[in-house]
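What follows is a single structure, written as structure tokens, with notes after it.
One chain of protein is taken out of this complex; the other chains stay put.
For chain A:
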Amino acid sequence: MTLMKSLSGAAAALALTAGAALAEPALIYDLGGKFDKSFNEAAFNGAQRWAEETGGEFRDIELQSEAQREQALRRFAEAGLNPVVTTGFSMATPIANVAPDYPDTKFVTIDGYVDPEEHPNVLSILFSEHEGSFLVGMLAAMASETGTVGFVGGMDIPLIRKFACGYAQGVKAVDADAEIIANMTGTTPAAWNDPVKGSELAKAQISQGADVIFAAAGGTGIGVLQTAADEGIYSIGVDSNQNYLHPGSVLSSMLKRVDVAVYDAMSAGADLETGVQVLGLAEEGVGYALDEHNAELISDEMQAQVEEAKSRIIDGEITVTDYTAEDSCPALTF
């Protein structure tokens, strides 16, 4: 309750000094929940780091229903919290509905896109997941001995197809004849948190010859990584650095620096610059993880090839097709 009191105190103070930059930031997690070991948790970690470094406080809410999206935005904006940071593409439309009513509040949508012309107080942060996935796809193809690699996605939505498509292009760039087995875990939100099914899919892919599997499936990926370790093949983690989970088996992780995005937004506070930010390889928004847990798995030659591809993507010499831009993929059919 002390937080509640300090909050109403802060709101009252804000009302008195109208417009002064005293505001606390707010963070709204998508329906997956705060501690999902992946996307939302990365956002929480970024906010936590900001709070520790600055001694500031932030409010957060885990959504329980669709109708709460607009509600949480409005209530936080009315309480004077600024900026209001949100995770997940589903927040884009609610933000577009709410933002015009609170012109003094800055809204941030991570993964969502809100038209910056119509809504000058919104910052849309997008990640080039296809570029990061391309790099881990290359690693997968180089590490594979069977010439068959796997992909396990969470729910079958465009965002996950974007991961799969980038990955497939990376694999084909190294080995044009490689076979890619792609499976989605399910069609309900339960697919984000079903490690048992993830494990079964991994086993099925292994029996078809896959010896590297990339899991872009939230909590379901934990099962994929576990099975890969048990069966003695390689796996690739996602969003956060998951190399430490099974050292020697997790080949690398496709990093998506949601934590950095949240940290930067909260650090900027009410003076946040709005518009559209695309965080790709050049901005270090996405990448592949290299640390002591996978140092032995990635040879110097592999690293050199991936680094070269990375710089060529940044320079624009290689273009990786973004599934969501075209709704189709050159290297993989869904």
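Keep in mind that, in the parts below, contacts are C-beta pairs under 8 Å (C-beta built on N, C-alpha and C of every residue); 3 or more make two chains touch, one makes a residue touch a chain; residues count from 1.
What we mean here is this: contacts and distances are computed from a predicted model.
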Given "ABC transporter permease", "Solute:Na+ symporter, SSS family", "Dynein regulation protein LC7" or "Carbon monoxide dehydrogenase medium chain", the protein name in the UniProt record of the chain not shown would be "ABC transporter permease"
Contact with the hidden chain (one of A:Pro103, A:Pro120 or A:Pro189)
A:Pro189
Contact with the hidden chain, among A:Gly33, A:Gly209 or A:Pro247, goes to A:Gly33
Sole residue of A:Ala51, A:Ile157, A:Ile181 or A:Ile318 that reaches the chain not shown, by the stated touch rule:
A:Ile157
Pick from A:Ala43, A:Ala72 or A:Leu123: which residue touches the chain that isn't shown?
A:Ala72
Could you please point out the chain A residues that touch the chain left off the display?
1, 3-4, 7, 31, 33-34, 59, 61-68, 70-72, 74-76, 89-90, 92-93, 98, 101, 111-113, 155-159, 187-189, 324-325, 327
